[in-house]
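Here the complex is missing one protein chain, while the rest keep their positions.
Now for chain A:
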Amino acid sequence: MTVTDLLSYEDALASYDPVMGLEVHVELGTRTKMFCGCSTELGADPNSQTCPTCLGLPGALPVVNAVGVESAIKIGLALNCEIAQWCRFARKNYFYPDMPKNFQTSQYDEPIAYNGYLDVQLEDGEVFRVEIERAHMEEDTGKSLHVGGATGRIHGASHSLLDYNRAGIPLIEIVTKPIEGAGARAPEVAKAYVAELRELIKALGVSEARMEQGQMRCDVNLSLRPLGQKKFGTRSETKNVNSLRSVERAARFEIQRHAAVLSSGGTILQETRHFHEEDGSTTSGRIKEEAEDYRYFPEPDLVPVAPAREWVEELRAGLPELPRVRRKRIQDGWGIADHEMQSVLNAGALDLILATIDEGADAAAARKWWMGELARHANESGTELAEVPITPAQVARVAALVAAGDLNDKLARQVIEGVLAGEGEPDQVVDKRGLKVVSDDGALGAAVDQAIADNAAVADKIRGGNLAAAGALIGAVMKLTRGQADAKRVRELVLEKLGVQG
């Protein structure tokens, strides 16, 4: 890989102002494809979910999936867009083997939804408004599998295999207006926008929006202009950035790269860039020497889409609670402060905590484990909280063991450590590591006697009425029992044996 010159982030921002445009593709979760009746189920055998229409056989024709249109309108409404009274599909013409008709049925100058905005909350709680240019409907392409080359790239491949199961799956492309004024926070805004959009899509129930499965994909367009300049610089288009973290990293990398090129007197090429997960860099894709000519024209095989106003209003009225509202409701229910809620959101812990509560944990305990022990673990291992190898059900089980008095916090942390280390379910870790709280009086009594004998002076103080000194004896018992003693019971026994009223 070639080494790319980068300017430090601070230096870049000292001279330049970033402008971004984000294009997000969302695969809709419709049961059937956008223009035919084929299933959209993932994981089927290659080419088993195809028909004359999505294979582009001669003579086959498309028919619009009404649920796809409905989903598009819902997304448009949730993004505060205007919904077109009348719009058409258009053909985007270009040749590629995984595109059966060699044109993509899309929308061009008549999108179903346009002129909206999405308010996103940054990590410090500041709200940034991202303006939406448009949301339009289109179909996905098939998949090419390049065989024989390095890392699945077409370069050096001996041949390619084509799977058309994905061809024709409905997509909504959501395009922002140029995002200006974010300054040094541009990468953060990009991440927060995609995160908020993902929440929104999930809340609408139109897609599961799982980025790791390609159900939601983001292109990051970025340009720099000298501070104080109005005119936009030349942009690069970083394609298929497929995680929230990557969106942020890609934006940051491009800011540093552009700045290095510009400050050394170079010019930015208008090109597509590939993003690399491993090191967060981008490399040159294809150079757009001349603007690609897709020869768009209205799709003559489909009639215009003219959603009735009453229907649109019905859909508007039926929109579910949107993420921002939902978050506020949850926060109020938990009775926590803004900053505390913000750290839950920043940690990506909200859904995990809710799922843990669903599994029976109480809210405070669920928050405590995810925001404490597990967040620390994620931080140390450099992963997203959701990727920490423990499930909400397992966390809930640990919480239940604590609540029942079978574990104390210290033991519970060891159980979690065991689960994360792959030692099995919480109960298995408890058994294997022998982590049960000892509350049985026989065993504890012996330890208490031992502690009293070892610390005669302390014992005398307690006998003399200094109850605060009991802590030292409890600590000694805990030490003797390797932390497994039930502290509350130990205290009772100490006082009892020393003949003091608690």
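One rule holds in what follows: contacts are C-beta pairs under 8 Å (C-beta built on N, C-alpha and C of every residue); 3 or more make two chains touch, one makes a residue touch a chain; residues count from 1.
Note that contacts and distances are computed from a predicted model.
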item: Absent chain [UniProt protein name; select from "Glutamyl-tRNA(Gln) amidotransferase subunit A", "Spore germination protein", "Response regulator" or "Lactose ABC transporter permease"]; value: "Glutamyl-tRNA(Gln) amidotransferase subunit A"
item: Of A:E41, A:E277, A:D301 or A:D338, the one touching the omitted chain in the full complex; value: A:D301
item: Residue touching the undisplayed chain, where the options are A:L61, A:V127 or A:L269; value: A:L61
item: Among A:K33, A:K74 or A:R91, residue touching the chain not depicted; value: A:R91
item: Sites on chain A contacted by the missing partner chain, in the whole complex; value: 52, 55-64, 91, 93, 95, 97, 100-103, 159-160, 162, 291, 293, 295-297, 300-303
